[in-house]
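A protein chain is absent from this complex, but the other protein chains hold their places.
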Amino acid sequence: MKQHIIVNSQTIDVLAVMMLMATVLHISTSRLTTCVWAYAIRSFILACASGLIAYYSGIYHIFITTGITLVIKVVIIPGFLFYIIKKVGIKKEVESYLSFTLSLLCSCGVILIAYYATEPIIRFESTFMRHCLPVSIAITLVGFFTMITRKKAITQILGLLAMEDGLFFAALSTSYGMPLIVELGVFFDILVSVIIMGIYVYRIKETFETTDTGFLRELRE
Amino acid sequence: MIQLIILPILQIVVIVGLSPLVKGFINKTEARFQCRRGPSLFQPYYNLTKLLRKDAVVSETASWIFRATPYVTFISILIIALLVPVLSSTVPANFTGDVILVIYLFALGRFFLVLSSLDTGSAFGGIGGSREMAISSMAEPAMMLSVFTVAIISGSTNLSNITQAMLSYKLLSPALFLALAALVIVIIAEAGRIPVDNPFTHLELTMIHEGMILEFSGRYLALIEWASCMKLLILLTILVNTFLPWGVASGLTFPGLIISFAFYVVKIGFFALLIAIVESSFAKVRLFRIPNLLGTSFILAVLAIITHYIVS
Amino acid sequence: MVEHLFIISIILFAAGSLFALCFYRWQMLGNYISLILAAIASCFNIAIATSVLFNHSAIRFNFLLYHAIIKYSFLIDSLSAIFILAISVVSFIASIYSLGYTKLYVNKRDTRFLGFNFNFFLLSMILVVTANNALVFMIVWELMTLVSFFLVIFEYENPLNRKAGFVYLFMSYICAVFISVAFFIMFSYVKTWTFDFDSFRYAGDVMPAICKNIVFFLVLIGFGIKAGIFPLHLWLPLAHPAAPGNVSMVMSGVMIKTAIYGFIRFYFEFLTPCPPWWGVIILIIGAASAILGILYALMEKDIKTLLAYSSVENIGIILIAIGLSMIFKSYNLMALSSLAMVAGLYHVLNHAVFKSLLFGCAGNIYYSTHTKNIEQLGGLIKRLQITAPLFLVGALAISAIPPLNGFMSEWLVFQSLLNGSNIPSVIVKVLTAICGATVALTGALVATCFVKAFGISFLALPRSEHAQHAKEVPVIMYVSMGLLAGLCVFMGLFPVKIMMTVNHASTELLGVNIAKAITSYDWLQTKTLQTNFSEISPQSATVFGLMFLAITVGAMTLINPGFTKKLYETWTCGISPEPRFGYTATAFSKPFRIIFSNLYRPRLEIKTTYSVPKYFVKSIMYISEITPIFEKYFYAPLSRYVLSISNKVRWIHTGSVHMYLVYIFITLLISMLAIRW
Partner (left out) sequence: MLISILLVIPLITAIACVFIKKHNISKYISVAGSFTLLLYNIYLSYNIYLNHSLKELNGFFYVDALSLLTAQIVSVVGFAAALYSIGYMDAELHEAEFPEKRLRWYYFLFHIFIFTMLAVCVTNNLGIMWVAIEATTLSTTFLVGFYNKKPHQEAAWKYIIICTVGITLALFGVILTYHSSKDVIGEIGHALNWTDLLAVADRFEPHTMKLAFLFIIIGYGTKAGLAPMHTWLPDAHSQAPSPISALFSGVLLNCSLYGIIRFHIISSKCLGPNYSCTLLMAFGLISVIVSIPFILVQRDYKRLFAFSSIEHIGFIALGLGFGGMYSIYGAELHTFNHAVAKSLLFFCGGNLFLKYKTREMESIKGIIRTMPVTGVILIIAVFAITGIPPFNIFVSEFIVLADAFSSGSAFVLIFTSLLIVFLVLIFIGYINNIFKMIFSEPTDNIVRGEVNKFTIAAMCFLLVFVLIISFYVPPIMREILSQISDIIRNT
């Protein structure tokens, strides 16, 4: 795709920042359901972004991606998560190793690092979409960070999904999405992995009477 | 011909014949020092002849080692007698071996003696044997080093060559002197004289050599006693004829031999006297002081080597 | 022709091991077949070695079976031939000895693996000294280690044997690592991807001095471990006693010599020219090993451990000779260097013979009494009537008593030490002289040690039931030992033959043939040894001795024809003698324990228990043991340190998934920051 499409980069950047905000919301909230909602919202924004990009760049297979995103990430996965939460009957509070303020500070640091690391790249970047790459890395890292701090299995899944969102956004914004087959494969994998994790959350609840993965410390040196 | 037949016989005769006399002489002089008349000079001969005629009592525990030992000891000393320049500096059996062989032949005798001492299964034999080995292994390096000094100075380890070299090498260099001092101490230790060992004691706990031969009797005892006398004489001979080879005949002329014999007797006599003086003026040192004594002689020998290397 | 012999012998060894393995029902039969095959193969190898030595024709093989980048190439030059000779002679004896010795294990345990490993062991040693390629050398070297390891832990029920085996394995792995690194460094300068020794030969010319020194030390430690020099001897006194008698015979007799072979290969072929101080270091290490080895041997009660320590001592003496040879070489005194080399190789052969003899006799003792502790023995000379004199011959030979072979090599060592006076540097001169004194001291201590070994275990009264009821061993065992004893005498009486044989190797190594220089004729018109210092003819000495013997005996009978011996019990202050009165090994070596007390650091403990009235002693217990310095102050702390460290580190596997994620996260962030620089 050598031909350069002038995408209205402001909008994309705005969307990027909104996704970041959604992620931060994900950190700052203490309600599990809110986290899931945050995920749904972020996926929605992602879908919008991909739609825009598809529209502007005229690479139409991105529309397919958009559709799949809407179906899987906005509808199915949150639905599945709500189902799991109800079925397993997890307490609604999010338990964390770090206090919320502290984890917010940490995530700020992480975001800074993301910008710092990508600085040489975006320096050479053409004028548009300067924020996309750092933001997507930031989202990934913050998602990773939540996986570390959150105790419950389900919240770890959410963190993982956050990482995936960042990833998708990176793929879309920096290089107009990957080849379609790859996208499909990735979607499939994510779906399956979430389902498997859900199953395991269920099983762990069955056997350990808790979904706090901090208690899984049988196997150690 | 004469060199090959007469001289060896002569040497053997001198060593075998004179050795009891030396012992007798030392005893006599010591007796004199103690203001006794003491036994006659020829008492050792009487003892030996008496012993040789006696039958033997052998421990029933003992094995063939015990019976073989006297012969082995005696013969090893006899072989040594061939290798040492006694009258003439040209030793007939020169090719047979050198001073290293001499030292190791002594070791052969000792080896069997100690074995026989263990063979009887009595505690005294063991005491004597283990002490003997301890002392001799302390003495060995010092001896070897002092011999090395002479060997390196004279450029050979064959005793006769050493003697010849020494004949030409008139003055007594400091290296030689140190080596001599070392060797004297070693000889006292090897021959089992005071202050290392007391040949007269039969007090169990102080015995070394006597302890080993406690079970021997009859001709066995005779052979061993004789062997020890010869050992002393041979050590002295090595001492006098390598370090102070004055008057040793270089040729094989009859008068030359006579003269050198006279010199030999005098020198041996002198050292025998020295031993007697030492024995009657010192007390026997404690067993575990002996290493210090021998250590001293070792240090002297090392010094000898070093001085030689530094000087030359 | 000879090439075929070599290949046939390899095949025979392999076949032997397989035979041993595949007979399950008739294990004994399989064992016999394998051992006989091994014996035949050894004979072939003897033939090869002699032909190589006397035809001056090196033999090369390149087996087509090649590796990723390496050819399996072997070379038999005269140096290898000398070692093949030693190995094969001992292998031959050991094989036929084992025919008897393995009876010890019949129906007690699975002898298949014994035969299997034994054959492979012999084979691997042959291959080690013939390998002509670094990788192949390492392979066969470790093959040797492995099979000998399995032989060491053959009786693995005994935890001591297990420990011995593991220590042995660890040490020899370290040894292998050092040697490999030495090869790597040399290789990095030679840069031919075949790893052939031919490319390493005279690699010394292209290497910078610093690398050569590093390689020197690597090789020193690497082969030093195998040779058992102090303080790397740790495994040796453990492993050799643990192995079955026939095996420890081979291990102590020749396996440790392969390390000497390695030293010679490296220092005289790969790393030439070498600076004098290398030789000096070897000399000092040799002296230290000799003296310390024998000092520890002196304290031993276990006869096989005692022999193992004395192997350390003999390796020391060999190293003294090798070191001297290096020094002379570096000062370009080639003739003297060759003399020293001859002395060293001669002692290699001698030690192979008499140490195997001694280990074999120790095996006989174990066979008939089932104990190796000489305190338990005594009076065996009346029971093992043939083993006793054989052991005596071995003891005399190892104590360098003329006219046996030990004396000749020691004499040569002394001669070469004396020749140290030709060295320009004064310090080295003095050092050689002091080494001479050390060798003398060692000799005396060896004599003491073996007087103890023989006297305490064979003489006096039996001190235990085992010794009481000892029976003479099967014929084959003492016959094979008899062969070795004969060799001892022969090599002592005809040193020139051996010397000439050895001389080929040193000639090829150093390019100077000293055959003419060091032989002359004595009055018996037999060749005798002579150096620029002196000459010696053991034959004539022996002849004189026999003459004197005849004379003395004759005289004795003349003086007292009706001489009678009355048997009576030993005088023990009037009590009838008991076994407990006899001197024990501990008692015998007591003076040395006191004299060298700051080396041994003996721990004494006397427990006295009184009976009810406080005046009568019921029993007195006397415990005396010596601290092995290196084990206590070096090896033990090291291992403790490593273990504690690793225990501390293991907390990182906390088991919490969050923690694990943290590791990844931190790694990610750090490296993201890192790549900006």
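Lettered A, B and C in written order, each chain numbered from 1.
Just so we're on the same page, contacts are C-beta pairs under 8 Å (C-beta built on N, C-alpha and C of every residue); 3 or more make two chains touch, one makes a residue touch a chain.
Since the structure is predicted, the reported quantities are computational estimates derived from the model, not experimental observations.
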Contact set of the excluded chain (shown chains only): A, C
Sole residue of C:A14, C:M28, C:A58 or C:L146 that reaches the chain not shown, by the stated touch rule: C:L146
Candidate in contact with the missing chain, chosen from C:W26, C:F184 or C:Y610: C:F184
Absent chain, residues of chain A that touch it: 1-2, 59, 117-118, 120-121, 124, 133, 137, 140, 144, 147, 153, 156, 160, 163-164, 166-167, 170-171, 174-175, 178-179, 181-182, 185-186, 188-189, 192-193, 196-197, 200, 203-204, 207-208, 213, 216, 218-219, 221
Residues in chain C touching the chain absent from view: 65-69, 135, 138-143, 146, 153, 156-157, 162, 165-166, 169-170, 173-174, 176-177, 180-181, 183-185, 187-188, 191, 193, 195, 642-643, 645-647, 649-650, 652-653, 657, 659-661, 663-664, 667-668, 671-672, 675
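Definition applied: only the chains that are shown with their structure count from here on.
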Graph class of chain-chain contacts, one of line, ring, star, complete, other: line
Chain nearest the overall C-alpha centroid of the shown protein atoms: C
Centroid spacing, where centroids are CA-atom means, of chain A and chain B in whole angstrom: 101
Whole-Å gap separating chain A and chain C, where each centre is the average of the chain's CA atoms: 71
Interface hub residues of chain B, defined as touching at least two other chains: none
Chain B - residues contacting chain C, complex: 4, 52-65, 67, 71, 74-76, 78-79, 82, 93-98, 100-101, 103-105, 107-108, 110-111, 114-115, 118-123, 125-127, 129-131, 133-134, 136-145, 148, 151-152, 155-158, 161, 214-215, 218-219, 223, 287-288, 291, 298, 301-302, 305-306, 309-310
In the complex, chain C residues that touch chain B: 379, 381-382, 388, 392, 396, 399-402, 407, 410-411, 414-415, 418, 421, 426, 429-430, 433-434, 436-441, 443-445, 447-448, 451, 454-456, 459-461, 520, 522-523, 528, 532-538, 540-541, 544-545, 548-549, 552-553, 556, 559-560, 563-572, 577, 579, 581-583, 587-592, 594-595
Interfacial residue positions of chain A with respect to chain C in the complex: 97, 110, 113, 116-117, 119-120, 141, 144-145, 147-149, 151, 156, 213-214, 216-221
